[in-house]
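A protein chain is absent from this complex, but the other protein chains hold their places.
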Amino acid sequence: MATSTPIDFKKVAIDVVVAALMALIVFGPIVGVVLDGYSFNLQPSRVAWMVLAVMVGRGVLSVFLQTPRGAAMLHGLESGGAGVHVRQPDYKSRLRWIIPLLIVVALVFPVFASKYLLVVVIGGLIYVLLGLGLNIVVGLAGLLDLGYVAFYAIGAYGLALGYQYLGLGFWSAIPLAAIAAALAGCILGFPVLRMHGDYLAIVTLGFGEIIRLVLNNWLDFTGGPNGVPVPSPTFLGLEFGRRAKDGGVPIHEFFGFEYNANAKFIFLYAVLFLIVLLVLYVKHRLTRMPVGRAWEALREDEIACRAMGLNHVLVKLSAFTLGASTAGIAGVFFASYQGFVNPTSFTFFESALILAIVVLGGMGSTVGVVIAAFVLSTAPELLRSFADYRVLLFGMLMVLMMIWRPRGLIRVSRTGVALRKGVAP
Amino acid sequence: MMDGIFLQQMINGLTLGSVYGLIAIGYTMVYGIIGMINFAHGDVYMVSCYLAAIGLAVLSYFGLESFPFLILGTLIFTIVVTAVYGLVIERVAYKPLRNSTRLAPLISAIGISLILQNYVQIAQGSRQQGVPTLLEGGWRFDFAKGFVQISFTKLFIIIAAFVGMAVLTYIIKYTKLGRMCRATQQDRKMASILGINTDRVISYVFIIGAAMAALAGVLVTMNYGTFDFYAGFIIGIKAFTAAVLGGIGSLPGAMLGGLILGVAESQFSGLVNSDYKDVFSFGLLVLILIFRPQGLLGRPLVTKV
């Protein structure tokens, strides 16, 4: 129907004028009048440019939306779309080929990567781990957790404080941090998970802030804002530094090769990559087990599930704890990657970023979460050349990606089951 | 023990609480109508602080000296422009996501919050900004055990906040616009069947929320005299806490939640330790939600099958 309609230029003109007026009101005072102490400077030319940009943008958008493609896009936005997409029963995912390929690429990568690239990718992998953990809580079980960063902090501080007070190392910290974070998840989750979803969001937000504030204020134990140094990871008791710090032996002296500043990061990368693969596998299996099915069922309709006799608190608690322990592991990696932890790394913004990864990736979709984690965690680094505009562009990226793909990058899809012939439908 | 210090802390708490309450209205109304946590609301408040300072600077540049006119002019200017901000943000970032998952607008709001902070930083510079003290002095009440001091700006904040609340309550309760808002809040589909343009009502709600944040922005700018592009973050989280405490979706709840939070913070830091005052307020929130999940004045959520 929309194909034959000619473009209505009167409507475009009205759109442009309205947009210009709005832009003038919005940008005029903030961009045009720059405060300077108690007086101000006028900068009208900046406003003129911005209004002009908005007018052009609005004009182009307005024309585009009247073309058939634009109308289709608008329609796509207005219709909701179902949650899970069902594929043909005999569908074979191309992932079979892509996953081994990716693993090979990932294995070869550290040999060629520069240290900076390695550091950025490790940062990305940490967010992949966080995204996967939160994906279990938000994406699969449908529990909105706004304080996820608390468990991440427990993991990171678990290593730092464990080293300081108990002499724990990197390896022993990984399982212990996972257990500690899971315990914290249990303690918080048990009373809270009876609540309706939205209140859960607020309580977790409060919990996240409480953990951060306590870490910041309990000076005697956590070092407060000064933070805590974290030991470098070791491999079979060998250190990766140029010189041995804690009485150990540097690995390059032991094996007699040239000191390589990348060694610590290559090691971290390798372990982290293995853990990510493990978590991916566990998540893949879990979604096919009764408990995974229960999470998704509970997300779709809680009342129906309870009527069917599911213990909703226990099912929710299992998802919540599992997610928390993943964050705990991610925290250990974060702490050893940074070599230092302090509470500024665990603000509410961090929780929001991880949530953005899950939502942007497509709730419940593993591949989507992995991609989104890389996009969102490397974007601030990629945007570095824009200097001051870096975070502004990052914000715009978030909004635009959300509008472009409101249901996430990857739709969750599941292979259908073919009915055998001869069975009554 | 009604000594001077206790009373003074009450006054401190009420002032702070009125500001929380005003900002909480924006959260609570938006949540009530589309079930979305508008994380950019704190930053809309921050923009209104800048607008208030710009309004004051420009108006006094044109020779407006008398305090009532200066304040009135600034208020009108700030509220109008901030309301347009609310409207534009809703149109650009939330409306396209109206029919998608409930979390999509939440992420988009986080993006908007980043955009607003950095846009203001780039446009206005990263310096601390401020306004000169307009209204100096206050009343001092001496009595046997100490004294209580109320500066005129504090009094002005409490009065203005209550007037603002009263006007808003009147609008929601007795006008056509208010009826439309309430109808949309109760059942959006039904309201639109009955001929209410719900998209427009949602826009109105964003405008009202932004206007209330603007009122708070003007008052805070007057009282504390200083702000920066980061100012919306902490106060936003606090106001949101207040909205939940009072029962999200409920207007009087937002105000009550704000006042309780303000007083609790002040009394706790006065009597115990200001280091842990935020821990105390969040702890209070968690406790109240565990025992009364719908908040103090909220209606419990009942799902019918």
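As written, the chain order gives the labels A and B, with residue 1 at the start of each chain.
The criterion applied here is as follows: a contact is a pair of C-beta atoms (placed from the backbone, for glycine too) under 8 Å apart; a residue touches a chain by one contact, two chains touch by 3 or more.
Criterion: contacts and distances are computed from a predicted model.
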Margin query: Can you match the unshown chain of the complex to its UniProt protein name from these: "5-oxoprolinase subunit PxpB", "Electron transfer flavoprotein alpha subunit apoprotein", "3-isopropylmalate dehydratase" or "Branched-chain amino acid ABC transporter substrate-binding protein"?
Written below: "Branched-chain amino acid ABC transporter substrate-binding protein"
Notebook entry, point to check: Which listed residue, B:15, B:28, B:48 or B:108, touches the chain dropped from view?
Noted result: B:15
Note to self: Could you pull out which residues of chain A are in touch with the chain that's been left out?
What the structure shows: 37-38, 93-95, 98, 102, 114-117, 119-120, 123, 216-217, 219, 224-227, 229, 241-242, 261, 334, 337-342, 344-345, 367, 371, 374-375, 378, 380-382, 384-385, 387-388, 390-391, 409-410
Check: What chain B residues would touch the chain not displayed?
Finding: 5, 8-9, 12-13, 15-16, 19, 118, 121, 126-133, 138, 140, 147, 149, 151, 220, 224-228, 230-231, 233-235, 265-267, 269-270, 273-275, 277-278
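Quick note on the criterion: only the chains that are shown with their structure count from here on.
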Item checked: Computed distance of Cα centres, chain B from chain A, in Å -> 29
Check: For chain A, which residues are in contact with chain B within the complex?
Finding: 22, 25-26, 29-31, 33-35, 38-40, 46, 77-81, 138, 144, 191-192, 195-196, 198-199, 201-203, 205-207, 209-210, 213-214, 217, 303-304, 348, 352, 355-356, 359-360, 363, 388-389, 391-392, 394-399, 402-403, 406-407
Margin query: Which stretch or stretches of chain B touch chain A in the complex?
Written below: 35, 37, 39, 47, 50-51, 53-55, 57-58, 61, 77, 80-81, 84-85, 87-88, 92-93, 96-97, 99-101, 103-108, 110-115, 117-125, 129-132, 237, 240-241, 244, 248, 275-276, 278-279, 282-283, 285-286, 289-290, 293-294, 301, 303, 305
